[in-house]
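This report concerns only the one structure given below.
Just one protein chain is left out here, and the rest sit where they should.
The chains carry the letters A, B and C, assigned in the order they are written, with residues numbered from 1 in each.
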Amino acid sequence: MSLNNSVNVALIGAGRIGSFHAESVVYRLADANLAAIADPAPGTANQLAEKLGCSFATTDPKTVLSDPDIHAVIIATPARYHSNLVAAAAEAGKAVFCEKPMALTIEEANRAIDAAKSANVPLQVGFNRRWDKAFSEGHEAIANGQVGTPQLLRSLTRDPGPFGADPARIPNWTIFYETLIHDFDTLLWLNIGAKPVEVYAVADALIRPDFKEAGHLDTAVVTIRFDNGAIAVADANFSALYGYDVRGEVFGSEGMVTMGDARRSSMTLFNSQGVSCDTFRLDAHHFLDAYTAQLASFINTVRTGEVKGPGGEDARSALKIALACIQSVKIKAPVSLG
Amino acid sequence: MSLNNSVNVALIGAGRIGSFHAESVVYRLADANLAAIADPAPGTANQLAEKLGCSFATTDPKTVLSDPDIHAVIIATPARYHSNLVAAAAEAGKAVFCEKPMALTIEEANRAIDAAKSANVPLQVGFNRRWDKAFSEGHEAIANGQVGTPQLLRSLTRDPGPFGADPARIPNWTIFYETLIHDFDTLLWLNIGAKPVEVYAVADALIRPDFKEAGHLDTAVVTIRFDNGAIAVADANFSALYGYDVRGEVFGSEGMVTMGDARRSSMTLFNSQGVSCDTFRLDAHHFLDAYTAQLASFINTVRTGEVKGPGGEDARSALKIALACIQSVKIKAPVSLG
Amino acid sequence: MSLNNSVNVALIGAGRIGSFHAESVVYRLADANLAAIADPAPGTANQLAEKLGCSFATTDPKTVLSDPDIHAVIIATPARYHSNLVAAAAEAGKAVFCEKPMALTIEEANRAIDAAKSANVPLQVGFNRRWDKAFSEGHEAIANGQVGTPQLLRSLTRDPGPFGADPARIPNWTIFYETLIHDFDTLLWLNIGAKPVEVYAVADALIRPDFKEAGHLDTAVVTIRFDNGAIAVADANFSALYGYDVRGEVFGSEGMVTMGDARRSSMTLFNSQGVSCDTFRLDAHHFLDAYTAQLASFINTVRTGEVKGPGGEDARSALKIALACIQSVKIKAPVSLG
Partner (left out) sequence: MSLNNSVNVALIGAGRIGSFHAESVVYRLADANLAAIADPAPGTANQLAEKLGCSFATTDPKTVLSDPDIHAVIIATPARYHSNLVAAAAEAGKAVFCEKPMALTIEEANRAIDAAKSANVPLQVGFNRRWDKAFSEGHEAIANGQVGTPQLLRSLTRDPGPFGADPARIPNWTIFYETLIHDFDTLLWLNIGAKPVEVYAVADALIRPDFKEAGHLDTAVVTIRFDNGAIAVADANFSALYGYDVRGEVFGSEGMVTMGDARRSSMTLFNSQGVSCDTFRLDAHHFLDAYTAQLASFINTVRTGEVKGPGGEDARSALKIALACIQSVKIKAPVSLG
């Protein structure tokens, strides 16, 4: 496409995070245009389109993919539809941004990766943490050798509580497929050049034990061994009463970097109760700049062809760890990665 | 103007901060359009216009003001031209965003305020600190009574060093007119409803003592007493080797809030030297979000007519303190504000 | 003993930590008297006794135990002698403070515990972290229900580097027996009332891989599941280049507490490199107050009979986890605790 024109972006899937991405396109990205919104739920696309001043709303993603004026799509549907949509969009010649997880099986992941390669379109995956200032500065410090060889790593995701969702409507293994997938990508990205060799996972239903028999898991701890000797731990929980807590730590032979802070600004209150700060309560607040930078990078990739963000292979690498976790929980033992 | 169209903004004065504002319009504001750039220095406007894809560049601000397609102007010239340009732009019916200080005398300030009132155009002044998250959260906490009645306040501005400017080219009293003016506005804004009654200022040329005789001042401390009893201190220095340092503190009968941190992210490095964080080295980095939010609010004001930011009266109130500081330094004694 | 007299304390084992404890008795405890020093290495006890003004030095611990003027002993020998000395001291009627680990097998631990019980003497074990202000405040917050039911816990020990010891002289499994034993006690203490049910440990020789075949381990990560559902992770490493790093974290249904900071004071330096703090480089510096409070509590126990610190049962509980870790590393699988 011409570098002088605005990039026409279509959103597929107008749920919470999809709507947020659409708002980013409209309000926070100067050189992108929200050209279409598709969502199969009747009225959903229309409602968002009206709010955001977008003239093309549909319940059928295919009409979006067949529109030659659309340069790129943002896929933010439920995870089980991701890989098929990535493949269809790629085959239609669209640049693709897909929310995590890009796929739920290795076969799905392979198909999506192959489709993008065959169509020669960029494929970026929504590992937004890589665009956070603290995490990207940490990555740079590690790349510069400032912690030496990584030996102990930590990454965690604690979703803001109280947990109000209906456990019956959350697919089993979501904590690995959708939550910890972020941490797996983060650990793979921060432990530069290393490959995971063994995974051990424990998980439980500590917030809603009444749904444990139905397969609900809301708390998990994962140990990953890498081929450079480093040992990583990831943990997740669905109900952090203090807000959205995402942190990383890489300890190595020369030092350590830590990244992430739930405090939402430097404003600090001192009163008779002591010293306090308020926290981020939503991912969209915590990572507002990271989400914006992520899409800005994607838009730039659409314009220039230069891919900078995590792609299909990164999605597959993180997925492999998630799948090993599920296996580990099932067999209650560590699992080797081939 | 119609709420559905993009706001056409003209920049007058394409120096460092003006260019940065123009970039904000182009890259970070989705509903504004950089329609023109004026700068009397030959080639300056052209160069920036080319870089930012703006088709209208001129050395004559008047041609901008007479263009009916321009809805709003950003004035970022040297300070001595501000008030006249505010008046001219207002008289031309343009919404006005003016960098601080809006004026260098009370008469100038009055004229600018009156012109905007007569023309019924919004006039916003570049006290960007009000849009910083930490400062705005602090203001909200104070407004909510969380520190009780303010008793001791502090605001400081330490510009990033090393100081490399030519002191001979910096107008005398710049530390009060241009640097501490931010702190005066901050203190007036945070000490809600209070009026300053007395000012005492000391200032010196500690970075470049060789220019002291020529009137250069690079370090200053100001004490302000308010009619609610509160005592405020502002300080400034032109050469903070650790970066751009802006902090505020309000201590009251029920507690205290502190705002501002030179650390640029939560990324923290632990190594054989100890624990360290990197700092913001530029105002444009420290206050990137605040500068963007400031202009976004101005653009919104242009669209809706609802003024949210600091206006001409706020500029005049801060100026009064700056003028009292200059008087205090001259007479080496406290100065009463009428 | 009479409450009015100073407590006469004998040190058995005048190595690094023993000497430090002796100095605490002499310089930092007002109501204790260093009455004797025993160390089998010729000259060692003499040298320390001379330095500290203690008149009784010997190479034979038995002469100390048979001295009726000695009220209490501090056992700080190599770990393999601990349990026998505890038993002997108890049988001699002395109050006993024993460094960790109190024993290397459950049988040894049982014997020491039984001896103290039979002799009706207090037995306190050197889990000094319990006396650290941050950790004790964290424990109190947990006990008060401020984090709700614990779900995720973390405890870590990173010894100050660079690692300069000869790996050949460090007994195998030291990282579990001597280093992580602190973390196991901390986790048992902070997860109030819960019992460990399963342990999984991974460990490696990442600092000195050349000694891995000889059994050397310098990096370890341990996952512990408790009967209240909580999942804890402990990690350790022998070479933190940034100093002595001990931290704890307890996340629960109502919130989280974090404890521990390597920064040695609030003094913060801002310079052209950014913002920095120096760190604690030695356990004796990091935990100076905790070590002193630990012995003060022991001395008080000797005077009053009221036991406040961790005892033989606590030592045995932590040892059980260490033994399970060793088993887990050997079989490369999780180990159930009966």
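Assume a residue touches a chain if its C-beta (ideal position, glycine included) is under 8 Å from a C-beta of that chain, and two chains touch if they have at least 3 such contacts.
Not measured: the values here are computed from a predicted model.
Taking the complete complex into account, B:Val202 is the one of B:Val202, B:Val307 or B:Leu337 that touches the chain left out.
Only one residue from B:Asn8, B:Thr58, B:Ser136 or B:Gln151 touches the chain missing from this view: B:Gln151. Although one chain is not drawn, its touching partners on subunit C can still be listed: residues 4, 26-31, 53, 133-135, 137-138, 141, 146-147, 254-261, 264-272, 278, 289.
Those residues of subunit A that touch the chain absent from the view are 240-243, 245, 262-263, 270-279.
In the full complex, subunit B contacts the hidden chain through residues 148-149, 151-152, 158, 200, 202, 204, 206-207, 209, 219-221, 223, 225, 229-231, 233, 235, 237, 239-242, 245, 251, 253-256, 332-334.
In this text, only the chains that are shown with their structure count from here on.
In this structure subunit A contacts its sequence twin subunit B using mostly the same residue numbers, the overlap exceeding half. Taking the CA centroid of subunit B as reference, the farthest chain centroid is that of C.
Averaged Cα coordinates give subunit A a centre that lies 42 Å from the centre of subunit C. If you average the CA atoms of subunit B and of subunit C, the two centres end up 56 Å from each other.
A straight line joining the Cα centres of subunit A and subunit B is 38 Å long. Annotation for subunit A: residues 254-256 touch two or more other chains.
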